[in-house]
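These notes are about the structure you will find just below.
Missing here is one protein chain; the remaining ones are kept as they sit in the complex.
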Amino acid sequence: MSFIPGLGIVRGMSLTLRRFFQPKVTNLYPEVPAEISPKFRGRLQLLYDEHGALKCETCFQCAQACPIECIDMGGVDTKGRYAVHWGASETYGERREESALRRAGRTVPDEAYQHWSPIDTGPVDAILHDADHDPKRMLEILEATQAAYGYLPVAALKRISFGTGAWYAMVYGTATYYDHLRFQPLAAAGAATGRERSSADYLSGLDRLSR
Amino acid sequence: MTTARSPFDIPAHASSDDPRVTLDEQLGVFEPIPPYPPRTEREAEFYTLRDGEMFLNMGPQHPSTHGVLRVVLKIDGEKVVDIDPVLGYLHRGVEKLCENADYHQAICYMDPLEYISSLFCEWSPVIAFEKLHEVQVPRRAEYIRVLSGELNRIASHALFMGWFALDLGGLTPILWSFIERDEIVEMLAALTGQRMLFNYFRIGGVNGDLNHEFMSRLGTWMSKATNQINSNQALLNENEIFVRRARGLGVMDTQTALRMCLTGPNLRATGVPFDIRRAHPYSVYPELDFDIPTRTEGDCLARYLLRMDEVKQSLRIIDQCLHEMPDGPVMAKLPRLIRPRPGRAYAAIEGPRGQYSSYVISDGTDQPYRMRIHDPSFIHLQSVGLLMPGNLIADTMAIMASLDPIMGGVDK
Partner (left out) sequence: MTVVGRTWDRLTIPGKVLAVVIPLGAILTIGLAIVIALVGGAVVQFLADNLPLVRFVVAVTVVLLMTIPSAFLIIFMEMKVIALMNLRYGPDRVGPFGSALSVVHGLKVLMKEDFTPTGADVPVFTLAPVVVYMASVMALLVLPFAPGLFGQDFNISLLFFFAMGGLTVVGLLMAGWSSFNKYSLLGGLRSAAQVVSYEIPLILSVVGVILLAGTMSLNQIVLGQAGNLFDWYIWRQPLAFVIFFIAVTAEANRTPFDLTEADSEIVAGFATEYSGMRFGFFFFAEYVNVFIASGLTVALFLGGWNAPFNWPFPVTVALDPGGLGVGLLLLIALGPPLAVLILGLPFYLLNSRLPFWQALVIGFVLFNLLAVAAILGLAFLSFDWVVGLLWFMGKTYIFVFTFVWMRGTLPRVRIDQLMGFAWKWLLPASLVNLFVTALAILVLAK
């Protein structure tokens, strides 16, 4: 408060005007990530050692100490004898990590497994060209592909997805909907005799009905 | 009951299953009247309207009730005739939870009590547990506690300045004070590992020594802190509008303040130099040199200015701590699971809002038998009933902000 009325207001205004031109303190978050101190202990993840394995030893101390019981984990004891478990079933990605799975005594997926192997895409391309690359004629394309290869190879489905612009998930969904489309060669699928009525039978029945 | 009635014609204590209340009125009218018949004379008197009065329900979702406080105002025009604060929207039963946790676990329930000054919430139960277990805390740990505690006090008072100004309508101070608080909180995050719920004090010391990042951040901040705080205050301290609104508002005289059990800055603003750091010294405060600022006006402006003076004293204390910090361990040798002998312990400390204290009873197991937390916010909030009536609606929130309650501590 000063003796001249309004002087305090004017000084406050000049202060805000000076701040107007000062450098700003906001963190531009997505571009500049926040500085997190090395001691920060709020991160919601398990830590890895220098070999890339999880550091967690499954000693249950943290789960025991957690006052609100938000930690749950599973594992085997040091001799590998008893599968023990603490809390609800595993939900987070780190717990499905290989070392965690191994320690928990669970099956580990085989890295050698491959989803699909390359094939000659010439017949598929010809089929796609005949079908005008039209995703609305998907069933026709898939049936022709199966006729050409004997089954629906994953590579062919990928090619169809690429050629028609339909998402792979849609192509795959269409293919799995119809029972007469198969993803394995007949020999590999075993003797598929005495099959149940497939959706193709329903479709032909519908055709007959509509006529 | 076919004619449409004004919302103000609804009889007092009309519950929702009262046949006199139509469905339309149930849908359209919300009068903040409890659905049960009045339990006390005071309640019956408060929920009876005289001519020209009406109820105004402020909170729990009002933009400026500092959390989830609900205040039912009985107003006559703009003037507040009477108030009825309704608490309990944030009640978690922390005291009961502590009885089912062991002594180490109980400390981490303390942080969310007064989330603006978490370190002080940990401090008093930690001292109580140490008294119970008869632990000697290393001197370096005590100095670190004082240092981090005073930093937290500055952060809390900085935020108070912003909130008080926001409740008086200023937009800018809250952001400037958040800048101040953010710097301190980042610093404490480097020390404790968390920004808000530090969980740093342990029975017998602190969790981790001072580290390089904390010291460098502290040094950078200390070099500009005084300037920055003074400059932030200049916006309000000299502003005629602010001073005219805060001066003479919510005046509390010394006798009333003592009768209402006020402590901390709210008591010191009425002229009583009572500070637990001096009155019942704990930690290393007897070795430190600092003043206890007091003011005699007892109004909102005095409470505000007193807190700003305390910030300067806190800066002094931090300076001394840094100079006199001894070497040594920061944690006493203690077993992982402590089982104190049966007994009771009480510890009080001076927080930014007043006296935090805890009272613990041990029955010889590893869990406290009973734990009681005395929280200054709750004690201070009861005096709004004295201060608010007679003022205007605009001042209700300013008065409450000047008492600086934190609803996390009020509802526990």
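Lettered A and B in written order, each chain numbered from 1.
Here is the rule we use: a residue touches a chain if its C-beta (ideal position, glycine included) is under 8 Å from a C-beta of that chain, and two chains touch if they have at least 3 such contacts.
Bear in mind the structure is a predicted one, so any value in this text is a computation, not a measurement.
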item	value
Which residue of B:252, B:397 or B:410 touches the chain not shown here	B:397
Sole contact to the chain not displayed, among B:195, B:245 or B:312	B:245
Chain not shown, touching residues in chain A	9, 12-13, 15-17, 19-20, 22, 24-26, 28, 134
Contact footprint on chain B, counting only the chain that is left out	7, 24, 27-29, 54-57, 62-64, 78, 165-172, 175-176, 179, 235-236, 239, 241-242, 244-245, 392-397
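By our rule, only the chains that are shown with their structure count from here on.
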item	value
Touching residues on chain A, where the partner in the complex is chain B	1-2, 5-9, 11-12, 15-16, 19, 25, 35, 37-42, 65, 67
Contact footprint of chain A on chain B as seen in their complex	97, 101, 104-105, 108-109, 172, 176, 179, 186, 189-195, 208, 211, 213, 231, 234-236, 238-241, 243
